[in-house]
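With one protein chain withheld, the remaining protein chains of the complex are depicted in position.
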Amino acid sequence: MKKIINNPNNVVSEALQGLAKACPELKYTENLEVISRKNKSKKVGLVSGGGSGHEPAHAGYVGEGMLDAAVAGNVFSSPSPDRIIKGIEESNSGEGVLLIIKNYSGDIMNFGMAKEMAEMDDIRVESVVVKDDVAVPDSTYSTGRRGIAGTVFVHKIAGAKAEKGANLDEVKAAAEKAIANIRSMGMAMSSCILPAVGKPGFVLGENEIEIGMGIHGEPGVQRTSVKTASEVADILLAKILEDYDYSGSEVALMVNGLGATPLMELYILNNEVEKILASKGIKVYRTFVGNYMTALEMAGCSITLMKLDDELKELLDAPCSTPALIIK
Amino acid sequence: MKKIINNPNNVVSEALQGLAKACPELKYTENLEVISRKNKSKKVGLVSGGGSGHEPAHAGYVGEGMLDAAVAGNVFSSPSPDRIIKGIEESNSGEGVLLIIKNYSGDIMNFGMAKEMAEMDDIRVESVVVKDDVAVPDSTYSTGRRGIAGTVFVHKIAGAKAEKGANLDEVKAAAEKAIANIRSMGMAMSSCILPAVGKPGFVLGENEIEIGMGIHGEPGVQRTSVKTASEVADILLAKILEDYDYSGSEVALMVNGLGATPLMELYILNNEVEKILASKGIKVYRTFVGNYMTALEMAGCSITLMKLDDELKELLDAPCSTPALIIK
Amino acid sequence: MGFQLSSKDYTEYIKLAAAKIHENGDYVTALDSATGDGDHWTNINSGFEKLVEAIPELETLSLFEEFKKIGIIMMSVIGGSSGVLYGSAYMGAAKVLKDKESIENQDMCNVLEAMLNSIMARGNAQPGFKTMLDSLHPAVECYKDCIAKGLSEKETVALVKKAAIDGAQSTANMEAVRGRACYQANKGVGNLDPGAITMAYQIEVLMDYIATKL
Partner (left out) sequence: MGFQLSSKDYTEYIKLAAAKIHENGDYVTALDSATGDGDHWTNINSGFEKLVEAIPELETLSLFEEFKKIGIIMMSVIGGSSGVLYGSAYMGAAKVLKDKESIENQDMCNVLEAMLNSIMARGNAQPGFKTMLDSLHPAVECYKDCIAKGLSEKETVALVKKAAIDGAQSTANMEAVRGRACYQANKGVGNLDPGAITMAYQIEVLMDYIATKL
């Protein structure tokens, strides 16, 4: 295992300390692994988080116009309720707190428990669950769809709404609206190694890729041979578009890298994606290309679309300044 | 070779098209592979460029407060003079143009030829050469030090100076001042594959890393076994600090990823680097952590320091907005 | 009259359970690696290690406070899915022990049932989903049954223990619905559920410990 780390069991706290050192406007809470804003304003608080290994998610999205606090679990495993409660406390200015949860059973349970305990302390807490990964069939019976890169759009939309001074219900409504209009689909070309484990959890052949793999290496929909950028764009978009009808609408587009895929390839992919969308009469209002929601050093990508109306456009364009996303 | 590409011979133009599609404020010139600003202002023009494969460098730094045009060669090989001349033309508003060149013989020759030809057309052109890589001994006889990640600081400083309306000599002086105060040192953990070649140019063993390797895989100073983050920070900083005395000064710090190294590891490395700098009484004024100057999908990192005075601080903090770097 | 467990007795049980879990590291890790992410044993083992460290404090507390404290520790130290589930379980159980000096036969049954209900509520899962519930649920059903039938405490604890173990074994042919295993193509069929196994360990040790008190 070739990683720039020290003790594999300390990667999360050391990485968050490194982030805090690089960003003086952020505060790091030891042991509870919470990154929060130093200067708080009176507004609805936004908290997200989950397992680590998805950097810059989520700590990289803490700052003006996005999150108030991000709570980190160990690599790929959910943070415990006490950590989340700390994130809620850091974010609460009396206007209540919204939790943005990715749909994994561990996160649902831990955030849910934290919500109840915070409510016992009379903090008003609401939550939304992001489930944008169309690789998994939606289902109310099983855990259902995973939350992946689309979560970043939810941070942005809810964050802008909160910054505008909206109340908790309004912020939650904006987040729900974003979630309803977001779909994502990914593809992996290599596995990744959990620092504490030391060997890959799965292996892809020389010439093999996996369509629809999750950001923790959860099995996808199909293993296949390496594809060209235009084929990848076709396959991922097809799955998204058959799940949600974006035709004739304006969208925000995210071409996301999983960690080890160079920006050059993401731009080549974006070129293909935008060609296809144009051919389908889907107008790209704003494009984001880069590593926004990763899976350690996995090679691969995901594509996310969010259908926009005037409100979502305004919230998407609103200024934000965080370590991983700045909009002027 | 697992890459998200189409024809290996078209990667440069497809990537630049993908960038232009994502960034409506940028203009792409076909065949000559130039990315430039759409709306020009009357100011000294800034042009940089070089071989491709270092994304976001250099096209990602075109925009307000940084470059006016970036000229891309094929992967890892210098752009020809006709391309550079196009970049110069796109950047010239009558105030003259500064070329920011990384110190590789191919770039020196091609930019030099372009400079002469542009001068024949009565465009005033000056140039500066970045040679920040302390892995290579400085030398006036041989090609000498390579230009690596520190080049991004030069773009920022010269860009801010030009944006302020300084004349060509003043912008050049600011760039020279930055260059004189910048040192970098890198480390590679894996090789990379040129799309058109299809196999790695060199191989690193299971447990092997190479200290001082160049961003094209040029041999470094030493092959050694995998090191901890704190050892890596020690080794790279030691080489930088023995070359230039930063003690007691304020610096800009860049912890740069080579492409396949996840942000989590870069933050862990930054945590170690800032600890060491603090212990040496070197004050970090501003920190940049991310993939700023890459080598395709190479795993590894580089550390860059730039000593700051009041002028450089002001220029570093000046607003810029480009695809890869935004400062408010 | 039957057994009466004090706060101190319960910490004795904690010691034994911790030892049982500690012994079975490689086995449980292998199970979670097959269908999950391989961390279940590290998670739960570190939780029990922490509980053992906390015994000096725990044994001084009322049962109500003791169970709440155990819940907090498990929640924060175990982490993952099982941490919060055990946390919820112990918080739920604490409620039924409010103002009680000791745990008697009926109380023990109520405690286990409260744990079952809390875990089902938190995890929104049912028996048959291939989880820790599939060891706990049959154990509770069996316990209620024994009390209804008026069986002796000795017979009861033996049957409850057997129900928990058999329940855990029954997860082998179940399809996972919750948790990571559900992303597997075969839904983990053929593999035992690690959380059910560790749940069975705890019930087994608890029942054996009670037996020594009879």
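The letters A, B and C name the chains in turn, as written, and every chain counts its residues from 1.
Please note the rule applied: contacts are C-beta pairs under 8 Å (C-beta built on N, C-alpha and C of every residue); 3 or more make two chains touch, one makes a residue touch a chain.
All values reported here derive from a predicted model rather than from experimental measurement.
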Missing chain: touched chains present in the view: B
Contact with the hidden chain (one of B:Pro8, B:Gly106 or B:Pro200): B:Gly106
Among B:Ser48, B:Ser78 or B:Ser91, the residue in touch with the chain that has been omitted: B:Ser78
Residue, one of B:Pro24, B:Gly165 or B:Pro219, that touches the chain absent here: B:Pro219
Contact footprint on chain B, counting only the chain that is left out: 73-74, 76-83, 105-106, 108-110, 112-113, 136, 141-143, 197, 201, 214, 216, 218-219
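Everything below uses one rule, namely that only the chains that are shown with their structure count from here on.
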For chain A paired with chain B, centre-to-centre distance based on mean C-alpha positions, whole Å: 29
Length of the line joining the C-alpha centres of chain A and chain C, rounded to whole Å: 34
Cα-centroid distance, chain B relative to chain C, in whole angstrom: 57
